[in-house]
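Here's a structure for you.
Note that one protein chain is taken out, while the other chains of the complex remain in position.
Entry: chain A
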Amino acid sequence: MNKSVVKSSSMPIVEMAKIAIVTSLYVVITAMLAVISFGAIQLRLSEMLNYLALYHKRYVYAVTLGVVIVNFMSPTWALDVPIGGVSTFLVLILCRAVTKNMENEIMKIAITAVIFAFSMFTVAGQLTLMLDLPFFHTWLIVGLGELLSMTIGGIVIYFLSKKIDLSR
């Protein structure tokens, strides 16, 4: 009998397709709905997609890949891609682990928002490295901005989860 030289993939095709399409969705939402401004307040709507990881493990990969692709379009991709990609992946894993046994969906969203805001030390570190900005001030400002974006994004994703089963 002829033995195939092609080893089959370790991940089911449906899962790969779903991850890939949600990755595209991440990039599209970032591009099309990049910023919704309310006067001086700027909300990055794509931040809400970080919450998807709470509903299914596949979104950890989808969001991370989305961040990698979006960051490749940044003028400072050489720092943004590795730092953004790795930190997003780790923070999403952490959020899933921390909220694993929680029943209350709003609590899960709130904890995730706080973890993401706290994790902005990576962005602050990057800005400190590139522009010699004061680390703690930058962390505070970037972290507060992220917390605001994540809070508003959390409200959107909460209502979205009531309309679609995101865990399927």
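One rule holds in what follows: a residue touches a chain if its C-beta (ideal position, glycine included) is under 8 Å from a C-beta of that chain, and two chains touch if they have at least 3 such contacts; residues count from 1.
By our rule, contacts and distances are computed from a predicted model.
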item: Among "Acyl-CoA dehydrogenase", "Probable peptidoglycan glycosyltransferase FtsW", "C-type cytochrome biogenesis protein CcsB" or "Energy-coupling factor transporter transmembrane protein EcfT", UniProt-listed name of the chain not shown; value: "Energy-coupling factor transporter transmembrane protein EcfT"
item: Interface with the unshown chain - residue positions in chain A; value: 4-11, 13-14, 16-25, 27-34, 36, 38, 45, 61, 65-66, 68-69, 72-73, 75-79, 129-133, 152, 155-156, 159-160, 163-164, 166, 168
